[in-house]
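Note that one protein chain of the assembly has been removed; the remaining protein chains are unaltered in position.
This part shows subunit A:
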Amino acid sequence: MRNMNIKSIQQWFSRAGELVNEFYNAPYRSAIARAKRDEDDLFMMLVFSEMMGVPNPASYYTLELQPLMLERFHDWHQRMGMEHSPLDHFRCC
């Protein structure tokens, strides 16, 4: 019986914790996600800068990152208002 009680209290606490977390995060979720997306977009630009004719001293390293960015690439060029990949040597869709 006592075990049951402790368990239910624990459950109640974790539920309350979830709600408090929601209450803290819900109003600002979109603002923060948008700020994060803006930073990611900037990073995307840096990684592909050499291909766009902007010299990048770190291009040796950023080249390695390109495959990792592939998944987000499609979203990125669409968000930037370009229907297809803007890069000649980097096709997307």
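Methods note: contacts are C-beta pairs under 8 Å (C-beta built on N, C-alpha and C of every residue); 3 or more make two chains touch, one makes a residue touch a chain; residues count from 1.
Here is the rule we use: contacts and distances are computed from a predicted model.
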Per UniProt record, name of the chain withheld from view ["Dipeptide/oligopeptide/nickel ABC transporter ATP-binding protein", "Peptidase M48", "Carbon starvation protein A" or "Spermidine/putrescine transport system permease protein PotB"]: "Carbon starvation protein A"
Residue among A:32, A:58 or A:82 touching the omitted chain: A:32
Positions on subunit A contacted by the hidden chain, ascending: 16-17, 19-24, 26-35
